[in-house]
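Just one protein chain is left out here, and the rest sit where they should.
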Amino acid sequence: MSAPVLELRGLSKAFRVRHGFMGRETREIRAVNDVSLTIGRGEVYGLAGESGSGKSTIARMIMGLTEPTAGTILIDGAPVAHAGQRPVQMVFQNPGASLNPRRTVAQSITVPLAVQGVGAADSAARVAELLEMVELPRHFAGRYPHELSGGQKQRVAIARALATTPKLLILDEPTSALDVSVQAKVMDLLADLGRDLGLTYLFISHDLSLMRNFADRVGILYLGRIVETGTADQVFAAPSHAYSRLLIASVPVMSEDEARARPTIPLIDGEIPTAEALVAHEAKQLSQGSKA
Amino acid sequence: MTDAGPITTLSARQQNWYRFSHNPTALIGTAIVILAVLAAILAPLITPYPEHVGAVVNFRARHTPPSAEFWFGTDNVGRDIFSRCIFGLRVSLTLAAVVLIIAVPVGTTLGLVAGYFGGWTETIIMRITDVALAIPPLVMALAVAAVLTPSLLNAMLAISALWWTWHARLVYSLTRQIRALEYVEAAETLGASKLHILFREILPNCLGPIVVKTSLDAGFVILLGAALSFLGLGIQPPTPDLGTMVADGAQFLPEHWWESLMPGTVILILALGFNLLGDGLRDLFDVSEQ
Partner (left out) sequence: MTAPLLSIRGLKVRFTAYGQVNEVLHGVDLDVPARGNVALVGESGSGKSVTMKAIMGLLRTPPAEITGGQILFRGQDLLTMRERERLKLRGTAMSMVFQDPMSSLNPVFTIRDQLATILKYADRRLGRDRSRAQRLARVHEVLAQVRMREPEQVAAAFPIMLSGGMRQRVLIAMALLSEPELLIADEPGTALDVTTQAQILKLLKDLVAERGLALLMITHNLGVVRETADRVYVMNKGTIVESATTGAIFAHPREEYTRDLMAAVPRLTGGHRYGTQGGRA
């Protein structure tokens, strides 16, 4: 069997935060703590977690925008090169922010082509080809981002990410800034591209319903650690970790069927518990159970 | 949701034109600046007494008050002040243009480099900027004139040597904000060169504020140039210069008031024109960058 497209081994990132008098003392915050995962060719791996879970930091480390404090990142079995030379691309959450407002669609898409030394004529042909791939009309090449809708901007961002024919595409909340009707179309496009081009996706999202339908395998991230991993079917049908259960139970759903399928969470003092409270609560019950 | 539908079907260029053309301040400023530039270029053709630019003496007509013959009156040797004011625009505009052509690119580049790279590069560039900011341009020009000779060229060099600092500060703070934006990160992950990121990704997004500041600066440089000439440190006679004319006329105040007031008013209107244009442009860019 060939090497996985992406392999993370014991990846960690600690930030030092200065505090105390004149900032002389430092404290370590572990944003990502010993994360290991593999993603096979053509697979969609979903990474779910809330703010502060470390999912963005993992994406940034894979992209080379942040240096890990420990661990290794292997792409196709080989250690990674400098940022900008990695066969990985990213589609950012907010297409309004990830496209330069002063550059046309064609100018944005051709940035990676110029790096690869593609000439002007070939470059124009490639832009047309990429726009067709993301189902946008060719004449959009001359438009500026503010002349496009949110969904169209995200298609341009996808075209730009595909320009370098990456091996792995990181999708960082690619549809969270879009309306749900637009979201469905962008997800359809990503699924089509994934199949046609044999792309591998690392899909980062807080929308668990979307992840359930898009990812093959899922990892649940809590306080910098992957607390649960498995196929999407396994994790959603029978989440084993307290945090995964709380996360899935909190999703607002559309039907009775879905509501019944959600795990039940014990109310603490009549309230839905916080993640910390629930994890502590379950730990306490476990220790009481083992004593009895 | 951030994806609000478009409120208009106009293109970006049409929107900008709509705002600009509905902004009286900007229109008045633009009109003043265009008229001043045209008048300066066409001065020999449009002035009634182009020969009065030189060392002409016409004692019979000295100290003539404003009239149909001499619109702005005449000076102490009988030269037409209107003609000399129009030619004087050339000096003021040249001064502003040369200073800004030197200071803006230098300041912008230093600000971009300091803001993007940070670290030692930033420390060195910004500390030099801070020191230069502490020196008043007028004092610098006085010092340069004292060491070298008083001339227009030296005045321009002295002002340019300090003026870039304002642009460096402005572009530095803009770059610090922009470099953290996703589109810059996106370009980095796509392997774009530093040169590309500085001049193709970041610089175009600083252009609005730079243009506004440059326009406002033109007014200030003109005022500073007039002040230097007033002190006798600018261009040397007999070339007509607005600041020098104010100084020369000041001896004959208050009876021959027009000799100072007319060139003074021209300086005022010119500086005002650049300021109005700058304010108008700022309104334009403020909206489009929301």
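Chains here go by letter, A and B, matching the order in which they are written, and residues are numbered from 1 within each.
Simple rule for what comes next: a contact is a pair of C-beta atoms (placed from the backbone, for glycine too) under 8 Å apart; a residue touches a chain by one contact, two chains touch by 3 or more.
Here the structure is a predicted model, which is why all the values come from computation and not from measurement.
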Touched by the hidden chain, restricted to displayed chains: A, B
Among A:Ile73, A:Ala159, A:Ile226 or A:Leu247, the residue in touch with the chain that has been omitted: A:Leu247
Contact partner of the left-out chain, one of A:Ile29, A:Ala78, A:Ala184 or A:Leu286: A:Ala184
Residues of subunit A (touch criterion as defined above) contacting the omitted chain: 50-51, 150, 179-181, 183-184, 187-188, 190-192, 194-195, 206-210, 212-214, 232-233, 236, 246-255, 257-258, 261-262, 271-272, 274-275
Subunit B residues touching the omitted chain (full complex): 1-5, 7-10, 14-15, 18-19
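The definition used in the following text is that only the chains that are shown with their structure count from here on.
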Averaged-CA centre spacing for the pair subunit B and subunit A, given as whole angstrom: 49
Residues of subunit B touching subunit A in the complex: 1-3, 5, 11-12, 181-183, 185-193, 196, 200-201, 204-205, 207
In the complex, subunit A residues that touch subunit B: 63-65, 83-86, 88-90, 92, 94, 96-103, 107, 111-112, 114-115, 144, 146-147, 149-151, 157, 160, 163-164, 177-179, 182
